[in-house]
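Only one protein chain is missing; all other protein chains are in place.
Chains here go by letter, A, B and C, matching the order in which they are written, and residues are numbered from 1 within each.
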Amino acid sequence: MIEGLTPELALGLTLLLPGLGALVIGVADRFPNIRETASLLIATALCGTVVWLLMNYLAGATAQLRVVQMLPGLPISFFVEPIGLIFALVASALWIVITVYSIGYMRSKNYPHQTRFYICFALAMASTMGIAFAGNMITLFLFYEMLTLSTYPLVLHHETDAAKRGARIYISVLLTTSILFFLPAIVWTWWIAGTLDFTPGGILTGKIEGPQAAILFALYLFGAGKAALMPFHFWLPAAMVAPTPVSAFLHAVAVVKAGVFTVLKVGIYIFGVGFLSETHASEWMIWVAAVSLIIASFVALRKDELKARLAYSTIAQLAYVTLGVSLASVMGMVGGVLQLVAHALGKITLFMCAGAIYVASGKRNISEMRGLGRLMPFTFGAFLLAALSIIGIPPSGGAWSKWFLMIGAADSGQQVMIGVWMLSSVLSVAYLIPVVARGFFLPLQGEKDRPQPQGQEVSTISQLRVREAPLWCVVPACITGVLSVLIYFVGPAIAEFVLPVLGP
Amino acid sequence: MRHHIILRIAAQLLIPPILLFALYVQFHGDFGPGGGFQAGVIFAAGLVLYGLVYGVAEIHRVAPTHVAMKMMAIGLLIYIGVGFAGLGLGGKYLDYNVLLHDPMAGQHLGIFLVELGVGITVASTMLVIYQCFSEHQSRDLADDEW
Amino acid sequence: MMLAHLPVLEVLVPLAAAPLCALLRRPLLAWGVVMASTTFALGGSLVLLFQVLSNGVISYHIGDWAPPWGIEFRLDAANSFVLVLVSLVGTMCAIYGRKSVEREISPEAQPLFCTLLLLCFAGMLGVTSTGDAFNLFVFLEISSLSTYVLVAMGASRDKRALTAAFTYLLVGTIGATFYVIGLGLVYALTGTLNMADMALRITDIGDSSTLRVGFAFIIIGFGLKLAIFPLHQWLPNAYTYAPSMVSAFLAGTATKVAVYASLRFLYTVFSPNLHFDAQVLQTLFLPLGLAAIFVASGVAIFQSNIKRLLAYSSVAQVGYILVGVSFANITGLTATFLHLFNHAIMKSGLLLAVGCVVYRTGSCSISTFRGLGHRMPWTMAAFVIGGLSMIGIPATVGFISKWYLVLGALERGWWPVAFAMVAGSLLALIYFGRIVEAAYLQPSPEGNKVTEAPLSMLAPLWVLTISCLALGINSEFTVSSARAAANALFFDPHPGLSMQVGP
Partner (left out) sequence: MVMEYNFILAHYNYWAVMLLMAVGFYVVVSRGNLIKKIVGLNMFQVSVFMLYISIGKVTDGTAPILTGKTEVFSNPLPHVLILTAIVVGVATTAIGLALAVRIHESYGTIEEDEILVIDRTLEQQDARAQ
């Protein structure tokens, strides 16, 4: 262990490091190399700190931090707990990967405003850490809104009309849901429970009942608009105008995960699994989530633009978590946590691959990607691995989450849901695998379409000048692709890790 | 107005008693009806009459606006100053009892000064209001317009 | 010695400084006097607030005449909190004003401008501190009369300031006269003008038609002054065409003081135990407050003049305050006081930021905001923070207000009201979004050489902006003061005569 580093200090560091990073990046505006080195170093340091916290936690040392009284009786407080640790670990580890990837992507595209991009990235990361380690609902809400605001410039990055429109939808949906539903839900909770501290087993037991509990639960679920539950999902496709690293970050790491993480926190620490299942407060949300899941999968199937398809796939996959929480069973919650991890790894890979394809070939639409797989085998290979994980085929990370979710459904007597999952798995096969299949097995676009000049053998490949994307783009994708499979082997360990806080 | 000899003579006769009456109302205020407000208005009425009869330029010469505006502020300062004097001599704000060794005399002095301040302010304010409006008149009225 | 006389010095120092300014020739000297006296008032009000919070009600008898015969300055937690608010905004505007007014008003007129500003400031402080109902009217008119002229001074930029001031004068005078009528009726019934004494006698009298009529006149009179929803027509024009610094000052203080005065009457003089009093809260304030939130915010969305937009937003925010009052519970009243304070900070901050833009560009239409995000980064950053606060993003004061307003609604079980309030704040998202997009996403016009505003304007702006953030992250001071203020009104209608009751 490092001298002088207490868990409290480390907890503080996780919040301060990204902020510090933003500062350093801002100062190093004129020097791209220093700026990007700083980004990488901070990301690594952050991940290290989180790992250190995790090791300490495993050794039995928890940490708590109270900063200021935001409202009387409601301090801004942080504490270390398993689910937050997992979220923080995933987010901080993927931040390194995504930083590496962004450096490659942004440089090859030579985008303007790169400093702003990295600053906002770091700020978004600080907010994510705040959400992960929030000790009460008000702290979580604070950082939740900070995350929305700090990612707004990222979505807006291109400053084109389309970007403005997308960013407008992005911020208005997220702020609207959070202020319209989330805030009243929090105030309501505070009013009836007198506390907002995250407490294993929930804080609402005996304080609210019947339809009111169901309404409160729904307020939370819709209020966490970042979880993209239908009908408040359309910010996600709208945010696709952002540069690919941002999409990957938003969809896989920070924003949507913050949403489902909030849902998990609400289910576990505000309502409590036992209370949820007793009151059946979450029963009707199961159906909302299931419908959201199926519809999103169908829409994904019909999208030709790869990023749009992935966006709808995200909506569907996030509904898994919501569904898992709504099932109000311990196994469902475990499934939700695992889904959070597996989907983060899988989806970030898919997005990085989409970005790599775009960097290398300039193609966005799936129909144009015929045969590209043979030219970019690593990219498409990583895509395949991640797709397998998203679909949930063992041995890949997604398999465990699906498994636990199904057990959860069986536990709470919602056998229909098992059917829903089977359907959605089939659908996800249908919308993900063709991308890979086209890439590897169909002839290149242009091989057939292009009239061949007579008597001349011109390689269409060299004509298209498509090569594997830059190393900075491909390597991160391959790493996360492999990781998304490897996570299969630690799945049970994660489940073991989170079980204690879920109650008996 | 040069030809309106009756008006001019009447004004000449009236203005000094008006001003005197104003002073009477001012200084008799603490014994009978009267006080700074009334006295100030009466005093200003005398000056305004002068201005009406002898013209705008004349009233500006007799009582220039900038002086009147200073007087407005000074009157108010006298009032507030008396209050602060009470404070400084160990009483409450506007406490006249402490102004002199004898509370009764203090009351007299205090109310006298305060009313004086009020009178100055009111008189000069009314005068300034009149002057400001009359300045906006583009021309003197012809005789037959009266 | 000084400390004992602080309640009256608080009002008198600015009041005495006002004629002093009129005697001065040099604008710089006059501004020095303004800054010194407002700063004194700020320090004094803070001292008073802490004194009241720790030792209870302070009563000062002017001329050593004991109440209810003499005029009494009575400071409890409620009005000393409002004193802090007024003097804080006043001080910041005074520091800001020198540069800003330099552009908008000729040097000869500046000492007089300072006089009026101080009179207005002192009048507001007087309304807040006095315990005498007629004295309140006098101070109210001192501040109103000087306000009309201050608004009219915007005429050097735009002649519409004159008509705005004229309308304001008519409405304000009718409001004040209504108050005097109501007061006359209540006085005829009770024979006293001291508010605490009046309250006692009203309790003895109970219900009577004279009392009801008097009450109605008083509430409508204040309603005109505080721009309660359908009586708000004077406000947008007055704020739009007034000199920038005056807009900021008035937005932060004028309506707030009127709200305080009406609260004083609703809770101290007439207590909500009177049947008709409670009825007004629910059947009048609640629907009007909600209507203000939606109608005024809706109108604000379509404004292209930013000052007018903010003025309509002020009307909407008064709606929030009234809704808070209408809850008639301690949380609602706490929310009201909090929002009085918080809204003053953020709206004054926003208008000061707009003033910086006017200083540099000479206009405040949304088209001049194009590209300003890069040209005036500090000003626009402050503007964005103010806007976020108006929307109610956590870590800003706006969130704290919203929190207590929603909590108050929940305590009454008024669900739809809670939702209406949060939904109303989303309208702010639309109109601030428009400005922010213009400032940051649209290119500035060709040849635009606008630079950042001078430091003496930025400093007060940022003091308000930082307090907007700091009091949003750590709201202990404001919430505890607001709660003490609410307690003072709610549980202690006859301060000094009954035991202090608290939760």
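For the reader, a short list of remarks on this structure follows.
Here is the rule we use: a contact is a pair of C-beta atoms (placed from the backbone, for glycine too) under 8 Å apart; a residue touches a chain by one contact, two chains touch by 3 or more.
On a predicted model such as this, the values are computed, not experimentally measured, just so you know.
In the full assembly, the chain not pictured is in contact with B, C, by the touch criterion defined above.
Shown as candidates are C:I174, C:I301, C:A423 or C:A470; the residue that touches the absent chain is C:I174. For the options C:L3, C:L28 or C:A188, the residue in contact with the chain missing from this view is C:A188.
If you put the hidden chain back, the residue from C:L48, C:M124, C:A155 or C:L372 that touches it is C:A155. The chain not displayed touches chain C at residues 134, 137-138, 141, 145, 148-149, 152, 155, 158-160, 162-163, 165-166, 169-170, 173-174, 176-177, 180-181, 184, 187-188, 191, 193, 304-305, 365-367. Contact residues of chain B toward the unshown chain are 37, 122, 129, 132-133, 136.
The rule is short, and it goes like this: only the chains that are shown with their structure count from here on.
With each centre defined as the average position of its C-alpha atoms, the distance from chain A to chain B rounds to 80 Å. Centre-to-centre, using mean CA coordinates, chain A is 45 Å away from chain C.
Rounded to whole angstrom units, the spacing between the C-alpha centres of chain B and chain C is 36. The part of chain C that touches chain B in the complex is made up of residues 5, 8, 12, 15-16, 18-20, 22-23, 60-64, 115.
The touching residues of chain A, when paired with chain C in their complex, are 68-72, 76, 138, 141-142, 145-146, 149, 156, 159, 164, 168, 171-172, 175-176, 179-180, 183-184, 187-188, 190-191.
By the touch rule above, chain C contacts chain A in their complex via residues 388, 391-395, 400, 402-403, 406-407, 410-411, 418-419, 422-423, 425-426, 429-430, 433, 437, 441, 472-476, 479-480.
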